[in-house]
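Removed from the display is one protein chain of the complex; every other protein chain stays in position.
Take a look at subunit A:
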Amino acid sequence: MPAGRPGPAAQSARRPPPLLPLLLLCVLGAPQAGSGADTAVISPQDPTLLIGSSLQATCSVHGDPPGATAEGLYWTLNGHRLPPELSRMLNASTLALALANLNGSRQQSGDNLVCHARDGSILAGSCLYVGLPPEKPFNISCWSKNMKDLTCRWTPGARGETFLHTNYSLKYKLRWYGQDNTCEEYHTVGPHSCHIPKDLALFTPYEIWVEATNRLGSARSDVLTLDILDVVTTDPPPEVHVSRVGGLEDQLSVRWVSPPALKDFLFQAKYQIRYRVEDSVDWKVVDDVSNQTSCRLAGLKPGTVYFVQVRCNPFGIYGSKKAGIWSEWSHPTAASTPRSERPGPGGGACEPRGGEPSSGPVRRELKQFLGWLKKHAYCSNLSFRLYDQWRAWMQKSHKTRNQDEGILSSGRRGAARGPAR
């Protein structure tokens, strides 16, 4: 709502358009006596103003019916009656209004300023557009799905709200030649985004920028220069399978397939795995799975359901040196580790790289030892698989020993209760 005092001279930005426009004559038909057609005119019509500026408006009665005057007329703005002290009669047929320090428009279709007769009937209306010019859009980011398209997002300027409908237009062109093109598919991934579906060149840079325009002005972002191959992403890896590793209670095996759209280009691709316990929201991430399509998670809790997801970064595609863009995570896949009577270790990571946090150094040293053995001791059959089989055997042996010790313990107790030595 505007302040309640008459302000300085109005700063209406536009001349009022012609009254009784052709549309009204064509669509509304000829005004008839008593039909309620505009019997007054508000000036200015549909002005555009800066927030905080002032407006002086007039409502002039036509004199239909004859003898009509501005006596008793009043103003409303967005349905609220304006204080009488903001109005004054300029002459017998004209009521003036002075608004100061205008607030931003309440709706994008404009604030409704209405001139009423004494009995409350509507004589005329005008819509005010009060707002701010757009600020420079920034933070443009783009990505290409499988090198086939380009989607860009941006942030709409520091203050965001202009109170006026602001049109954003994403423009692009080849850096060294070609004409400006305008993106046409907006709001694909949020309100400030656009999708270019086809006809994109590879191995040559594009210049991309965003233009923002509203009734009060325009602004242009900085230009982003990029090569499509440097911003490629792809689909999540399909066919993710998670399974137990024999009887090993602290491990799960994860396998997947390279995203098919780029399968011929992914020899340098990176994968990432994340997993969490079923009833937890905390994901653990395994980085740098390199370009393998399988991995073993170790150091897990026995008898526990885990959810696992995988994503792909098509790094190095067509020789690109840039970091690449991670795909979305695959749909979660679940599996459970075998149960154990012993409490298991708490953390885990992917093998053969990294190893579990708690036994990382052990496994690294073991790997080094096995490598040395292969070179110097002709133990070509030694491998992590053998090591894991040994561990599984150790666990079974441990259970058997526990059972035997239980029997032995009860036997000793029985012996203790036996005849004196």
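By our rule, a residue touches a chain if its C-beta (ideal position, glycine included) is under 8 Å from a C-beta of that chain, and two chains touch if they have at least 3 such contacts; residues count from 1.
Note that in this section contacts and distances are computed from a predicted model.
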### Query
Out of "Bone morphogenetic protein 16", "Exosome complex component RRP40", "Alkyl transferase" or "Cardiotrophin-1", what name does the UniProt record list for the absent chain?
"Cardiotrophin-1"
### Message
Touching the hidden chain in the complete assembly: which of A:112, A:155, A:213 or A:340 does that?
### Response
A:112
### Query
For the chain left off this view, which of A:46, A:149 or A:235 is in contact with it?
A:46
#### Entry: Hidden partner chain, touching residue among A:87, A:126 or A:234
A:126
### Query
So which bits of subunit A touch the chain we can't see?
17-19, 21-32, 35-38, 42, 45-46, 76, 78-80, 106-112, 114, 121-122, 124-127, 165, 167
